[in-house]
Structures are given as structure tokens and as C-alpha cells.
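Please read through the structure below; I'll follow up with questions.
Removed: one protein chain of the complex. Kept in place: all other protein chains.
Order as written gives the chain letters A, B and C; numbering starts at 1 within each chain.
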Amino acid sequence: MNLALLEPSTASFLKVASLAGTYNYALYVVLMMIGFYGVIAKKNLIKQALGLGLFSTGIFLFYISMGVVEGGTAPVWWTTDEAHLLKAAGPYDNPLTHVLILTAIVVSVSTLAVAMALIVNIQRAYGTIEEDEIRAIEDAEHPGEGVI
Amino acid sequence: MSSFLLIDMILLGLAAVVAIGVISVRSLLSATMLGGIYSLLMALIWQNMNAVDVAFTEAAVGAGISTVLLVGTLLHTRRETNQSPAIHWPALLTVVLTGSFLIYGTVDMPDYGDASAPIHTGRVQQLLGQRVGKVDNEGVHHAWTYSTMAEQSVERDEPERSFPPERSHGEDHGGDAEAGAHGHPNDDFKGHSPNTVTSLLAAYRGYDTMYETAVIFTAGMAMVLLLRRREERA
Amino acid sequence: MSFIDFNLPVLLVIVPLLGGVLSVVVGSIVGSRKDLAWGWALAVSWVTLALVIRMLLAVVAAPEGFVVYNLGSWPGPWGIEYRVDHLNAFVLLVVAGIGAATTLYARHSVADEIPDDRHHAFYCVWLLAIAGLLGITVTGDTFNVYVLLEISSLTSYALIAMGKGRDRRALLASLRYLILGTIGASFILVGIGYLLMLTGTLNMADMHERLIALPDFAENRTVLVAFAFLLVGLSVKMALFPLHMWLPGAYTHAPSAVSALLASTATKVGVYMAFRFMYTIFGRHYSIDVLPGHSVLLLCAALAVLVPNLTAIRQTNVKRLLAYSSVGQIGYMVMGFALANEAGMTGSIVHLFNHAAMKGGMFLAVGAVVYRLGRCHVNDFTGLGKRMPWTMGAFSIGGLGLVGFPLTAGFVSKWFLVKGCIEAGLWPLVVVVLIGSLLAVIYTWKLLERIWFTEPPESTADLREAPPTMLISTWALILTSVYFGVHASFTVGMAQKAAAFLLETTQ
Partner (left out) sequence: MKDQVVLRVMTKLLVPYMLVFGFYVIAHGELGPGGGFQGGVILAAGFILYGIVYGKSELHRVAPRRVIDALAGIGVLLYAGVGVWTMLLGGRFLDYSVLPAADYGAAEALGMVLVEYGVGITVCTVMITVYDMISEEGRP
């Protein structure tokens, strides 16, 4: 599908949007900040962990956006020439950011796993996973030390 | 680009709505499920941006393993969060300030999809264009080890920064007669695997990937340390 | 060139990594054997220390002042490159030295605090933590820093949470560290991404060259945001004053050996990374002359010297007191490198070494008290000098070092710091350093008086001295700090070379 197939109004809107140039980078900030808000504002520990996940996914989106080349295709080189040799054809999106983000996704799921292990343990030790309830328990038990 | 842009916008908008849902919904099980949906949407967005490997991984991890983890945790804890005030103003302020600062930083970036951005003309492309040989044991860098081939073929004689280079290489690694012709002891490998993501991941940045494996292993050990029930036998 | 010398920079990270992994594999094959797990970890940590010392000698002997190693034989700016100069080598020595000493110490302490069936896994994570910290220090690639940072963080979370057997608050401290630490690491990732966008490279030295080649480098808004986010992320990791909230809880409730290991290495590596990012990537000119970041750092450092030290005075848990004091000491280190003159940076680097030795030794001594008594409230120290004279002797010498008493290591580093402040013409900072020392006198004296000049209660009559492995490692660290307080030429020489190298090679 190309620009001509769209409704005229949509087409002009898209043109304006693409003129902005760096719009996609601004959008990732919105997604990232929704997660960041969850981490700061929510009192439930699982909600905080989910917020962390959204936060890091926003950063991944930024990296992947960085690697996009206009008119590019997936960086998997399948074209063959007459002699049946593999060769590159046309612009490809940058594989470096994909590699970095593969690593970062793995890191983020590992962090989530450790966080969940801690949360299950906290549930067993305190009987709750709400930050303010735990704070109340701790304040009663060790007044003045301020753990959380 | 345009249809791509439209789909991209729709998916990003959906993702934002789902993300707000993850944060605001009271039932933790619903939040978990919305989190899975968010991951699938992200996988679609990345598929749309041609990051196929990343999309694959996000689908497997975000919608698969993370959901297993979260549901497993919910089996131990309660399913609902406490009622909290509608908007946490200090948090909102922090988030808006941080976000605006981040957007402020994007202003001087090269345009989205600009093929002449440094990241597309920089070091990786020289690698993928096989302009970089390996370093030998004396620390001497044999740049452009395919120079012998460059003399043989006019196609290779191209400006330093074009990406991707017009080049061809044997599908079959073994038994290629050319290998001996220019074989340097520390030569670049003859042609990458078609999936350049894998060749970057396992070769050029193989060392990072080793630590990625170690990170996963660490997470597994942390789970064992924290959650495994004591063995009954003395 | 022998196999070991050729591959030295990578071997010193791979040995603890492989050692840790093997610990679990062997443990799952032969079943859990406490002493086997500990002995193996001890051997691995000492081999690592030997490799690091060899590395240090190689760097000192290198004509260019640094040693380069290309992972996978891919050359510098393209592949991942290790670049070890005086600064790295020195920090490596701190990490590996503390690792070796605390592993020796860990035997009784860990047997006491960790369930029997998971010692193999514990020492595995322990060695991986050391490997992660060494890896961050040795690498010259920004993304490699991020990955290894996450290894060291994940292992720290797990290790801190193991204090749950004695105190359930360890779990909260660990989760809190996890959340703040992940936000910090994400900020670092954003910073690296912004720089990657502008330069197209991940190699630190290459990044610097490409950044200063940008036409509008000083005004570029992307560089500014990258700098700010990297600095905030690193501040979380090194627990610089307003972002230190995770540290006191984590160090207080972690198992004793873990507190000592992390207190003397993790934040130091954070400080080292800030050095690297500020001077090697952005360059002295940008970080110090162009941006106000320098004065923000100095302000945070001054506050870090004053506020946490004041908080430390009020603490009733000795481990928590030491943790707050650590936050205060980070202030000195940051102040030194933000001064950006040779004396200040020398003071900062020397203090990194000295504080690791002193604070490590003190945490080990408190760990010995916990091992014998089961707790470490200030009241428990009443008359303890008569019951555990050796442990308390080490503790007291460490305390004097914190104050900066002449003939201790702390004196040397503060001397250089004050010199740096005077050279920079910042007299208020000299006052801040002096007030910081005064506050340290107050909380140290409060403890020393209780330890030596009060009569022990009857309830502690059957208290014995700590076991020999604990005493040896505690005294090893304390004597190191005393030795380098008197003969400071080695540490100061290394630090001066490192500072000069950083100031000269980048612009």
C-alpha cells in the first residue's frame, strides 16, 4: 500500500507526521513514562514490577526505532544472484540495535524473575504485598528505623 | 513508508491504552493479562519495524514466560490491589519532567529512518560490509582482509560507507575453492549467515551474549536460592 | 608471550565466572557439601587475585600505559574491546583483593546464615558477583558495561535477600534495591542509546573521538540529555547522596560476608564508572567546563559528606551506622573526581582503595560479632573489647581510619582531597571535609568508648573470640589500610598515574 491509496486527508496528515522527523522517539517516551509512573505511584509490589517492565519496554522501542532505515527490510539476507550465491539487496534495517535489545529483553525477564521470587518471599514473610501495609508492620515492630 | 506509518501509529496508540490499563486496573490477574497483550502489541510493532528476531523474543518472553511468572506469583498472593488515590501528583510531576527532558533530547537526533544517520553509516556497517578483518596475535589489525578479492572483482570497489555493500558469498561454507586463495590465518569468516542479527549476536558481540546467558543463569540460581523448598532428608 | 599473559584481561573475568558455574554443576552432581563449595570459591577467588596482580604489573610495564585485548579478535571500535589502564588495574585490585579476603571470611559466617542445601548456589552467585564487578571495570565497551552491570546487580539482589533467614527485612531491602537499581540501569541504557544514535559506535574511546568531532558538540541537546541520564543512573549505582536510599537497608540486612563484599566493591565500581563516563567518553572539557554538571556533582558530594554522616550518629544498629558512613565516604570520592584537578582525582582514587580496605575490615569485624552474638545493636558492643579484643581492635583501627587520623590510610586520601580543594580555590569544600571528619569522630568515639571503656555485662561472659579465618581476613584488610597509610607511595603513585592519564588522554 502506498500513500496514494489512502484517503487524501489521512495522507496529508501522515506527511505532516513524518515531517516531524523524530516523532517516533517522542512516542517511546510516552510509553516509557506510563511505566515509570506505575513504579513510583503504585503501592502494590507486583504493580511496581509490571511498571518496571513497561518502562524498559519503552527503551527497547526507542532502540528498535533507531535501527529503522527508510524503505528498509528485515536484516536477513535471502536474495541470491545468478550463481546461487547469497547477496544483499536493498537497504536493510540496522541489526546492531536488534542484537542489543535481544540482550536487554533477556536481562529484563531475568530481573522480573528475581523480583517475583522476592515478592513471593515477602508475601510469605509479611502476609501482604502492599507497600503501606508492610510499612505499618515494620513501624510497629522496629519504630524509628524506617526500612522502606 | 506510509502504510507502515499508519499501522505503526495505530499499534503505538493501542499499546499506550493497554499500558495505562496495566497500571490502573485493580485486578492483578487482569493487569497480568494486559501485560501479555502489551507484549504482543510490541512484538507486532517490532515486526512492523522489521526487527523479526526481537519480535519473536518479545512474544516468547513477554507473552509467555513473564505471564507464567506473574500468574505463578499470583497463586501465592492476593489477586486485588488496594484502592489507591486516582492520581499520585508528585509521581505525575516527576514523570512529566523526566519525559519532557527525554523528548528535549530527541530534538537534535537524526530523523527517524534517515539512512545517513551515524548509526547507519558507522562501525557496524563497516563490519557487515566485511571491511574489517581480525586482529592477529601481535595485535596488528589486518583491515579489509578481502582485499585480494576486491582486486579480482570490480563490484567490491565501492565507497567506504555504502550500506549494505553489494557482495556475494557462498551458501556452502565448506569446500569452497576461494577459501584457500585469500586465506589469512585470522580471516573474517567467509560470508555471514543470512540472518545478520545472529552473526552479530554470536560473533562480533558474542562476548555480550555469553554474559546474557550468564544473566539468565544467575536468575535461575536466584530463584533456587530464594524459593526452593528445603530438602527433607538430612 | 605465554598463554596466560596473552589472555590476561579476559581470564581474570572468565575464571570467577567459570568457577561460579562449575560450583553449581559439581554441587548438583555430588550433592551439597559445604566445605567443598567454600574451598572451591576460595581457590577461585585467590587465583583471580593472582591474575589481577599480574594484570597490574603488565599495565605498569606497558609502554603506552594501557593494555588492549580484543574479544573474538575483532578490532577495537568494531568488536568488544578491553582496555586496561592504571585506573582500571587499580580498581581491579580493590575488587579482587576484597573478593579474596571476604571469601576466606565467608566460611563460618555463611555456614551460620545460609541453609545447608544451597551453599553451592550461594557461592556460585557470589563468584558471579565478583566476575560482574571485575568485568565492568575491565571493559572498554559501553553496552558490555550495561550487561555486566546487570550481572552484578542481579547477583547482589539475590545475595542481599539471603539475609532473610535472620531478618525478613532483607527481602524488602533487596526488592527496593532491585527497583531503584533497575531504574538506574535503564537510565544508563537510555544514555548509551542516545550516544549510540549520535555516534554509531559503542566503544568508549571511539565514542569520545566521534563526539568531539560533532560540529555542535557543546550545544547538542542529545548529548546533554545522555550525559544527565548516565550521571543519574550511575549515581543510583554508586549511592550518591540524594539517590542512596537503597544502600542502608541493603547493607544492614544482608548476610555479613555479603555486606562486606558489596560495601567495599559495588559502590566503588560505580564511582569508577562515573570516572570513565565523564572523562573517557564525554571528556574533561565537556563534563567540567561546558556543563554545570560539575557544580551539581560538587554540591551533591558536599551534601553527601554532611547529611549521611549526621544520620549515622543517630543509628542504633552498627551495620546501619557503617552503611550511612559509607554513603558519606562516597561523597569524598565524588568530590575528588568532580574537582577535575590531579590532586583531587588522586585523593578520590586513593580513597577508593583505602575506604574499601577500612570499611571492608569494619564490616567483617561486625560480622564476627553477629556470628558470635546473633545481632549488632550498639548496646551489644558494651565492653566487647574485653570479650573479643582482636575483633574489636581491628574494628577500632578501621574506625580511626574513617576519621582520617594521621598514620592511617584515611589521612592520606583526605590530605589529597583538601589539597585538591585548595588548588581549585574552593575553600567551602575544605570546611565540608573537615566537618565530615568531625562527624566521623563523633560516631566512632561513641562506639569506641562503649567498646573499650565500659564493663561488659554478665550475659556475655561465655562470649569467645571470632574463629581464626574470620580474624585473619579482617586483620588482613585492616593491616593493608594501615600499611598504605604509612607507606602511601604505591597507592598514591598508581592514583597519580591514573589521574594524569585521564586528564591527558582526553580533551
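As a working rule, a residue touches a chain if its C-beta (ideal position, glycine included) is under 8 Å from a C-beta of that chain, and two chains touch if they have at least 3 such contacts.
Computed from a prediction, not measured in an experiment: that's the story for all the values here.
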| For the chain that does not appear here, which of the shown chains does it touch in the whole complex? | A, B, C
| message | Which candidate, A:Leu27, A:Ile59, A:Val106 or A:Ile129, sits in contact with the chain we can't see? | response | A:Val106
| field | Sole contact to the chain not displayed, among B:Ile10, B:Leu29 or B:Ile65 | value | B:Ile65
| field | Contact footprint on chain C, counting only the chain that is left out | value | 3, 6-7, 10, 14, 17-18, 21-22, 24-25, 27-29, 69-73, 124
| In chain A, positions touching the absent partner | 74, 76, 102, 106, 113, 116-117, 120-121, 124
| remark: Across the whole complex, the chain not displayed is touched by chain B residues 52-53, 55-57, 60-61, 64-65, 68-69, 72-73, 75, 134-135, 137, 170, 173-176, 179-180, 183, 185-191, 193-195, 197-199, 201-203, 206-207, 209-210, 212-214, 216-217, 219-221, 223-224, 226-230
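In this text, only the chains that are shown with their structure count from here on.
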| query | Between chain A and chain C, which partner chains are common? | reply | B
| message | When I count C-beta pairs in contact, which pair ends up with more: B-C or A-B? | response | A-B
| request: Express in whole angstrom the distance between the two chain centres, defined as the mean CA positions of chain A and chain B. | output: 11
| field | chain C, residues touching no fewer than two other chains | value | 143, 147, 150, 154, 157-158, 161, 190, 196-197
| task | Would you mind listing the residues of chain A that make contact with two or more other chains? | result | 36, 66, 97, 103, 107, 110-111, 114, 117-119, 121
| query | chain B touches which residues of chain C in the complex? | reply | 6, 17, 21, 24, 68, 70-80, 115, 117-118, 121-122, 124-125, 128, 131, 135, 143-144, 147-148, 150-151, 154-155, 157-158, 161-162, 190, 194, 196-203, 206, 210, 216, 220-226, 228-229
| said: Quick check on the complex: what are the chain A residues that touch chain B? | reply: 1-3, 6, 10-11, 14, 17-18, 21-27, 29-38, 40-44, 46-47, 50-51, 53-54, 57, 60-61, 64-78, 80-81, 83-88, 91-99, 101-103, 105-107, 109-114, 116-121, 123-124, 128-130, 132-133
| remark: In their shared complex, chain A is touched by residues of chain C numbered 143, 146-147, 150, 154, 157-158, 161, 164, 168-169, 171-176, 178-179, 182-183, 186, 189-190, 193, 196-197, 249, 317, 320
